[in-house]
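Missing here is one protein chain; the remaining ones are kept as they sit in the complex.
The letters A and B name the chains in turn, as written, and every chain counts its residues from 1.
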Amino acid sequence: MTREPHDAHDDARAQSRPDEVVHVSCVRHSYEDGTEVNLCGLDFIALRGQRVAVLGPNGSGKTTLLYHILGLLHSREGMVRVFGIDPAREWKAIRERVGVVLQNVEEQLLAPTVFDDVAFSPRQYGLPNEQVEARVSATLDLLGIAQLRDRVPHNLSGGEKRKVAMAGALVMRPELLVLDEPFEGLDPTSRETMLELMRDIAAGGTTVVMSTHDIDSVPLLADYAYVLAPGGRIAFTGTPAEVFGEADLLAAGNIKPPVLAELFARLTERAGDGPAPALSVDDAVEALVRWRGGGGSRCEPPQPP
Amino acid sequence: MNIAAIDSSATFGTSWLHRTAPRAKLAAFVFVLAAVIATWNVLILAAIGLVLTAAVVSARVRAGLAASLALYPTIFAAVFAFTAAPDLITGVTIILKATVAALAAVTLVLTTPYPQVFAPLQHVLPTVVGDALLMTYRSLFLLIDKFGNLLTAVRLRSGFSARQPLRNAKAATRALGGLLLYSIDLAQRDHDVMRLRGYEGRLRVTTPRSEAPARDAALVVAAAGVTGLSVLVRVYAAALNPFSWMAPLAALAILVVVLLASRRSR
Partner (left out) sequence: MSHIHIPDGVLPLWLWLAGWVVALAMIAVTSRMAIAEDVRRKVPLLGVVSALMLVAMSSEIIPIAYHINLTVLGAVLLGPVLAPIAAFIVVTILALLGHGGVTVIGLNTLVISAEMLIGLALFRALADVLGRKRASISAGLATVVTLALSTLLLVGIVWLGGGGDAAGRETGALDPADLRFENPFAAGVFSLGLFTADEHGEEPGDEEPGGEGAGQGGLSVGRFAAVVFTLGPLGWLLEALIIATIVGFVARVRPALVFAGALADERRYIPGDETGTS
């Protein structure tokens, strides 16, 4: 059941690779009310410039995993390393290199205006005023929210708040970006923009670690995915294509595969030699055209019962 | 106490008073307050009240909102006046003082976003207090939303009925208990966020540059004039009291002009 297609895992336990940004190994956490999250199984590893998605049903411990990476929870067992450092103990040493957007964005906006909120971290880290001003303006432009600059955050819509929180996370130009459900509350257009932004960020060398329920965008936004089983065990990993190819494992983990993955799986089921699986609309069109051209017409219309 | 309405009035208003520098408005507020405290002349108080009303009208804030806020303390002042004032005129003076002082405060908060009101206070207060003041206002909105949701939930599950006030109170109390747990967890999450975002003790507020320094100065001078007048009438009461009817008349004229102007511009 454990697949390790990613070569990083082969020597993960032995020693860490130089381009390894996050490494979580068999962390257990028990909450005071008795519930326990046991993030054992495979190691969780994110390399420099990778976009890594964490998938899993409700209550599987996605947020617990992210909180360990952020050092908000202390692990009693197991190991957490971010930039080679235990974040629960030495967060101060790495905090300027990590940007975070948590789930409840309205609770994350601390300062009284959008500008002050985005300027929050640079000011706390003691950047000179002109630099703060320049960075904040650039980040607001990057996210297309320059017009919100002087607004009071709680008056913004959910999507706008999310963008402001994102700007606050990006303003320090982090090397690691941790996002908990980054697409909640975004309309389709904003979602597209956000996807594009994340692609650009990762291309610039920033590692992105995100948890998401938005299965359909995983192929578009992640290079790599980890699937948590209920209870927290890291069940399997792989590229989105590999992960969504394992229908049985997904079903066991209560995860519904993306519509396209399901479509192609059904086609293969029905026609024997179905089209090559695709996870984006463009790829799917391409694959279907090729398939039809190459004898796909054998596929018979469904018979009425 | 409709915080959300107050806040949107302060944030989205575009009148001259909204665009005046917050510091100038705060200074003017202090002057007007001093005038209210200094005077025991009903006519002067009425004049200040009329001028403030003119300011509120020209700022185009919701009249109902301003009135309900300014009249709230009137009730308590009335109780106080009824119980402690020796005669009618003193009672009326006490009530007017409360109402006019409240109207001044309300004019300020209805035209100035809260961060800008708190920013100057933050400079004089200890860091913890200033930051906690800003965090309080921020949390207030989160809690009001949450409390509303909790009450709606109780209501939808038919926890409220007109005939059983006791049960209603019980349900509301339970909602308040839920709100308490939520707020403690919220504080914990705020703490997490502050740690993640590197809080080192000091929330900063940017004050926008003044748009029209001349207008700011004019407002402060006018407010100082009101204080001067109020003190003058009190010090030379014997000589000036017979003429104090002129003040409300002038103020009334200002109000009428403003009312006509605002009607024309609409």
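To be clear about the criterion, contacts are C-beta pairs under 8 Å (C-beta built on N, C-alpha and C of every residue); 3 or more make two chains touch, one makes a residue touch a chain.
Everything numeric here is computed off the predicted structure, so don't read it as measured data.
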Of B:V128, B:A153 or B:A253, the one touching the omitted chain in the full complex: B:V128
Listed residues B:K25, B:R60 or B:R138, member touching the removed chain: B:R138
Residue touching the undisplayed chain, where the options are A:G185, A:G231 or A:G245: A:G231
Absent-chain contact - pick from B:A24, B:A54 or B:A81: B:A81
Absent-chain interface as seen on chain B, which is shown: 1, 3, 6, 33, 36-38, 40-42, 69-70, 72-73, 75-77, 79-91, 93-95, 97-98, 101-103, 105-106, 108-109, 117, 121, 125-129, 131-140, 142-144, 147, 165, 168-170, 172-174, 176-177, 179-181, 183-188, 190-191, 194-195, 199, 201, 234-238, 241
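Definition applied: only the chains that are shown with their structure count from here on.
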Centre distance in Å when chain A and chain B are each reduced to the mean of their C-alpha atoms: 45
Complex interface listing, chain B residues touching chain A: 7-8, 11, 113-115, 118, 134-135, 137-138, 141-142, 186, 189-190, 192-200, 202-206, 208
Chain A - residues contacting chain B, complex: 70, 72, 91, 95-96, 98, 100, 102, 104, 106-113, 115-116, 119-121, 123-125, 150-152, 154-155, 168
